[in-house]
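Have a look at the structure below before the remarks.
In this view, the complex is presented without one of its protein chains, the others remaining in place.
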Amino acid sequence: MEVLQLIQSNLLTPIILFFLFGIIAARIKSDLKIPEAISEFLPIYLLAAIGLHGGIEMRNAGFENMLIPMLVAIGISLLFTLNHYQILRRLGKFNLFDSYALASTYGAVGAVTFSVGLSFLKNQGVTSEGYLAAILAVLEPISFIMAIFLTNMAVAKQIRAKKQSFTNDDVSDIEIGIQETKTKLSQVLHESITGKAIVILLGCIVIGYIIGEEGFSSIKIVFDEMFTGAIVIFMIEMGIIAGQRLGDLKKVGAFLIAFAIIMPTFNGIIGVLVATTMGLSLGGAVLFGLLLASASFIAAPAILRHAIPEAKPSLYITSALGITFPYNIIILLPIMFIVSSIAHDVEGSIDLFNYITWN
Amino acid sequence: MEVLQLIQSNLLTPIILFFLFGIIAARIKSDLKIPEAISEFLPIYLLAAIGLHGGIEMRNAGFENMLIPMLVAIGISLLFTLNHYQILRRLGKFNLFDSYALASTYGAVGAVTFSVGLSFLKNQGVTSEGYLAAILAVLEPISFIMAIFLTNMAVAKQIRAKKQSFTNDDVSDIEIGIQETKTKLSQVLHESITGKAIVILLGCIVIGYIIGEEGFSSIKIVFDEMFTGAIVIFMIEMGIIAGQRLGDLKKVGAFLIAFAIIMPTFNGIIGVLVATTMGLSLGGAVLFGLLLASASFIAAPAILRHAIPEAKPSLYITSALGITFPYNIIILLPIMFIVSSIAHDVEGSIDLFNYITWN
Amino acid sequence: MEVLQLIQSNLLTPIILFFLFGIIAARIKSDLKIPEAISEFLPIYLLAAIGLHGGIEMRNAGFENMLIPMLVAIGISLLFTLNHYQILRRLGKFNLFDSYALASTYGAVGAVTFSVGLSFLKNQGVTSEGYLAAILAVLEPISFIMAIFLTNMAVAKQIRAKKQSFTNDDVSDIEIGIQETKTKLSQVLHESITGKAIVILLGCIVIGYIIGEEGFSSIKIVFDEMFTGAIVIFMIEMGIIAGQRLGDLKKVGAFLIAFAIIMPTFNGIIGVLVATTMGLSLGGAVLFGLLLASASFIAAPAILRHAIPEAKPSLYITSALGITFPYNIIILLPIMFIVSSIAHDVEGSIDLFNYITWN
Amino acid sequence: MKLYKVKLLTVTCEILAQKNIIQILKKHNITGYTTYEVEGNGARGLRGQGFKNEKNVKVEVIMREDKLSDIVEEISRTMFANFALVLYVNDISVVRTEKF
Amino acid sequence: MKLYKVKLLTVTCEILAQKNIIQILKKHNITGYTTYEVEGNGARGLRGQGFKNEKNVKVEVIMREDKLSDIVEEISRTMFANFALVLYVNDISVVRTEKF
Partner (left out) sequence: MKLYKVKLLTVTCEILAQKNIIQILKKHNITGYTTYEVEGNGARGLRGQGFKNEKNVKVEVIMREDKLSDIVEEISRTMFANFALVLYVNDISVVRTEKF
């Protein structure tokens, strides 16, 4: 199937249609809204389902092969975060705070995006490695911690520089600054790791691993069969919020809009290729790419607002939810699927150059 | 099956029993309550399910035949609204505002009633035309717009009359009045059309039409199989609210109580017969009649409170929810089903007069 | 299967694992939380499902045999409440108010515990008598009413004693005290009986009885198939709340901790044996025992806070939810299952003494 | 617009004490009040996590000065000992004194 | 810390009247306000059970004294007759008067 065709058929799945519907509802200023309690519950539910599914898969297939992909994911994630920072600070001329906040928003991962990816693969009849849920959990805090560490280092350096130019005898303020940085970092570390997303995800991976297919059977209807229906409801709300944010796009500016499309494409395709090289399956490579392509729009604000309060949330939320998320699930996901198909075909039969013409 | 028998068997279905249970819970002053977030979410869910179902049906069966029933429904709806007004104002001696508010409440449609109707037909093993969901969506705002238009015209006229008796040179106030009317009307129009009920209903009809049976399969468990279970839960809350309102019946008065039973019966049976004449199926005619018989108790207050603030909500909510809704789903629905059966039999085999005796 | 083995396999079921997960989430101070509307709705849903199930069973199996078990349950429940009071007041040295409050908390029943018991039996492939749901409903208020009656009597007596030592001519205050007691009692009686738990439970038993298997089929997916999935979600929240309370264990003290484990064990095993004697099935006897073993932690505070405001809720909530509930569902439930198996074996084949060695 | 001085009594207490407060108000012939659920911290610890019954509620009552003292006295006497509860009084101005 | 005297206007009304209040505020060039849903009892009976639209809302507006009178007058004139509504004014102190 060709890219455009796949994009088109993806566009016509319930998940994407409900998302677009939500955007339209927001644009025409409808009062439609999923009640807060429901839209707060749905991500918990989705993460629980992802975790259980991952845990059960890991029990079935083992997780010996998990270590290398996880370490590679962490490494790439950190590299990408640094790369984002350089691009945003130097090319984009964003200030220190916004640059680090945006860099880590795009270095982090989006659990909702991952859910949509899982559903997409299910729809294509393709499976994936269960341990990717574990990688999702581990990647969550990584880029935040790095960005916060670097921001605080940079701020401390600035303070130090300023101090030295004024007086030379009084360094206690700098020490206080560094001390504060440490406190902040340990707080953020704690907040990240005990954040509900990671806790429910890791917890359910462990539970899924313990109970296996058999124990799962009694709750399968809720945590498996209703999965897509639940995403679809959540997508209405995501569409509404994204739609409300579209008005802020002018605040975001052309540079960041371009960044929010090009960067995920680059990160995602690298991800697919690296994953393929490490031996992940066709579907697994797509999800691995999606992890790297995705930006965080639920966890990010909660962490960054405390850690880098100087950064403008309107920038990082709007670009992650208003641009990157729709782009990722509508366009990039099919693209990565084709790339992964080609890459896996290559490995199997060195058919790369003939693929596009003949298939 | 005879009317009484059908009413009785309808009375013993979960939907009706849970509704009655809710009423009892309210009457004995129990603190039972469905949490607000759930009872706000359920109508959205029900409308989404109705819309998807309608859209899928329309894709399967086409919607060429939709136009005439829709135009007829709109026409009848407007006629009925005017008729209600005359009855309420002349016979019922209600003031201008209450008359128009009540007239449009009964001219409008009730989405919850429609859900119950769909479930009733499912229970009887009878299908209906998918495009009725579209008619539901279109009828929603029609009678409100008309009632508001007429109310404002009437008020403007009154103001004009008053002015002319005092001074003759100053008509600017009247112009302001008319201007205000226009503003109000365009506001109400916007509010109606972007109101969550219509938006979710129309949106889901379109989505259902696009995805069809096949695309629906992944969300079928949530939006089809759980439908009756969800209604049942919503019926508890509807029963509770209706039960709380029963105490207000004395405020409503004997005339309005009679109106709230006789009018829907008249409207509904006309609706069934007209629909049969237009060639709708047995089930379709029942739903068409139900649309005309139903009164709005969720959308109405939201619109009327702004548009005709002088009207007393205790009148129109209490009569629509406390009397007409229970009457419609418990008694009128089976009656209309019998009427539709007879009418369809007639068409097939001219058996009308023998039907009641022999069947 | 041996006790330890059964406890272990019970420990690894989703229900228990999610509960433990909730405890851990609370202990590491995660911000994970099931939104309030959901965790308020779930007990209503669970009770509705229990009621419907019970009602349908009663229609199938009749309820002629219900009377004696119900009367026996009431009698034992009252006896146990008095017994708890004596132990708490004399051995535990708690004050009058705390003693009565705790006595009735443990004399009352826990609907959540009962849900878990039903799921446990389902998992073991064992059925139970449907009328146990009715006994659950009736037991709810019994011990509260008794405890409140006794507390108020005791307080009135104290007041009288005090008065008589001061003046001899003025007894009006005592009469006021007794009058107040009566008012309080009738209030509590009304509150208990119209409390949402009992209302939904009894209502759904009646509805289940009326609709039977056939009428149930359209809502079976929601009220039967999703049951365990829903419990599992509720267990997260129960675990979180229990986990938050673990810090209060020192306030509870060693005596009450011991009481919260020994008392249910004693009550539960008595319950199993009595039920077996009355001819209940293996599963029915387990549930009967569980009713007597369970303590109330949702209904209790709502009633006791009004009826005995002097009693400390931190005592009765913490011990019932933080100690007894986990103990009951993790350890006592399997123990009672073994006891019931032995007892039922005995009846069949007098195999008691050989059972433990050979099986 | 002429404004008239009245009092605003605010009671923050555990949700299960709301009924008692409203009974006291009724006893003093006051039927107008506004309530909403809140969370809080105080001498009896953090309130608002866990069961809904363990949250707090605020009850706000606009009233004329003459009733204030008795009501405050009765709430203090009957409820301070057993319930998590804080109350305070505010001077406010309203348009329609006859409503209160 | 220097504090400046301003006014706090609080309007408690039925939820469907919130739009009207905010329109009046906008007309007087006030765009800052805080709102939250509440329940209540008053001349028009218990509000807060039943449909969400039958709850109340509180609208709180910090403003300078000069605008207060006109706004109170307009709300009184256009809304007292048809809506369940109570309003009151409070004297408060703020740090940044330029915000209001």
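Lettered A, B, C, D and E in written order, each chain numbered from 1.
By our rule, a contact is a pair of C-beta atoms (placed from the backbone, for glycine too) under 8 Å apart; a residue touches a chain by one contact, two chains touch by 3 or more.
As the structure is a computational prediction, the values presented were derived from the model and not from experiment.
Taking the complete complex into account, the chain left out of view touches A, D, E.
Even with one chain removed from view, subunit D keeps its contact list with that chain: residues 12, 36-43, 48, 56, 58, 69, 72-73, 76, 80, 86-91. Mapped onto subunit E, contacts with the missing chain fall at residues 1, 3, 6, 8, 31-36, 62, 90-96, 99. One chain is missing from the display, and on subunit A it is touched by residues 33, 36, 40, 240-241, 244-245, 298, 301-302, 305-306, 309-310.
To be clear about the criterion, only the chains that are shown with their structure count from here on.
For the pair subunit B and subunit D, the distance between mean C-alpha positions equals 42 Å. Per-chain CA centroids place subunit C at a distance of 34 Å from subunit D. Our note on geometry: subunit C versus subunit E, Cα centroid distance of 47 Å, whole angstroms. The set of subunit E residues that touch two or more partner chains is empty. The set of subunit A residues touching two or more other chains comprises 35-38, 221. Pairwise, the chains that make contact are A-B, A-C, B-C, B-E, C-D, D-E.
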